[in-house]
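Okay, structure first, notes after.
With one protein chain held back, the other chains of the complex are shown just where they sit.
Coming up: subunit A.
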Amino acid sequence: MPLFGKSQKSPAELVRSLKDAVTALERGDKKAEKAQEDVSKNLVLIKNMLYGTSDAEPQTDIIVAQLAQELYNTNLLLLLIQNLNRIDFEGKKDVAQVFNNVLRRQIGTRSPTVEYICTKPEILFTLMSGYEHQEIASNCGTMLRECARYEALAKIMLYSDDFYNFFRYVEVSTFDIASDAFSTFKELLTRHKMLCAEFLEANYDKVFSHYQRLLNSENYVTRRQSLKLLGELLLDRHNFSIMTRYITNPDNLKLMMNMLKEKSRNIQFEAFHVFKVFVANPNKPKPILDILLRNQDKLVDFLTKFHTDRSEDEQFNDEKAYLIKQIKELKPLEH
């Protein structure tokens, strides 16, 4: 029952008038200002239905279910996202809030919105391309990360060609967009362990050739973040076979050895955590062993002087001592 005088619009009416307003906005004719107003107003009404307000509880499950059903039937979610850049500042945030709320809806074990988006993957691709537009990037980011929590949706995104755009987004010059894109990128690669491991295994060459570019980026933040993430990925046991594959490639070892010598101490430190895996590997293939042997003395010398001021960090010092010992004891393969 409405709490304040006016009779409340039904979910169907609300969704219809929002859709009309967004369509008018999209057309961009002379009534654009009025349309803008209508969009904002209707978005607030829908948001209040889902979240409630300071003096009204959220609507009952039945009303919310009707609302969700109308949203699916009219494809309004996609329309809203496609026109997100035309909606005003508060409205953009409302779209993200409505989207995330509807997405989280559960009926028993089912998540109807997730199922709906699976049939309409354009929603995901439109959201991902949101990183191309500065004014909607962060709104799309919040929606994308909410989507990434669901394995089915994460899978669609990972296995799409659009996923490789992330390697570009995380490097853009606007810092907050790049960071937002990186956190989504990381979420996609780490959230669902088995899915990620399968994906990386199946697309190893493509992903890591792209990844290599991040590690060589001109941008310090990109280099550092991607190196850190690489360490996390390789040291996670779920990615065991990816790790074993990565550490057999001499180019990867060379890259890490170069990063050990970078100017930035943070990058040196992160590189150390990847480098140690190459050295600790009990079954080093010949090309890796050769590189290490060729640089044996230099490496021992380098590591002995490496970050000596980290005396507090026992873990690091133990690992360093272990690596030095390993490298000292390296012997060429017989025959």
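Throughout what follows, a contact is a pair of C-beta atoms (placed from the backbone, for glycine too) under 8 Å apart; a residue touches a chain by one contact, two chains touch by 3 or more; residues count from 1.
Keep this in mind: contacts and distances are computed from a predicted model.
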item	value
Among "Trafficking protein particle complex subunit 2-like protein", "tRNA-splicing endonuclease subunit Sen34", "non-specific serine/threonine protein kinase" or "Electron transfer flavoprotein subunit beta", UniProt-listed name of the chain not shown	"non-specific serine/threonine protein kinase"
Absent-chain contact - pick from A:132, A:162, A:201 or A:236	A:236
Which of A:119, A:173 or A:283 contacts the chain that the document leaves out	A:283
Hidden-chain contact residue, picked from the options A:33, A:205, A:251 or A:314	A:314
Residues belonging to subunit A that touch the chain removed from view	106, 108-109, 151, 193-194, 235-238, 240-241, 244, 277, 280-283, 314-315
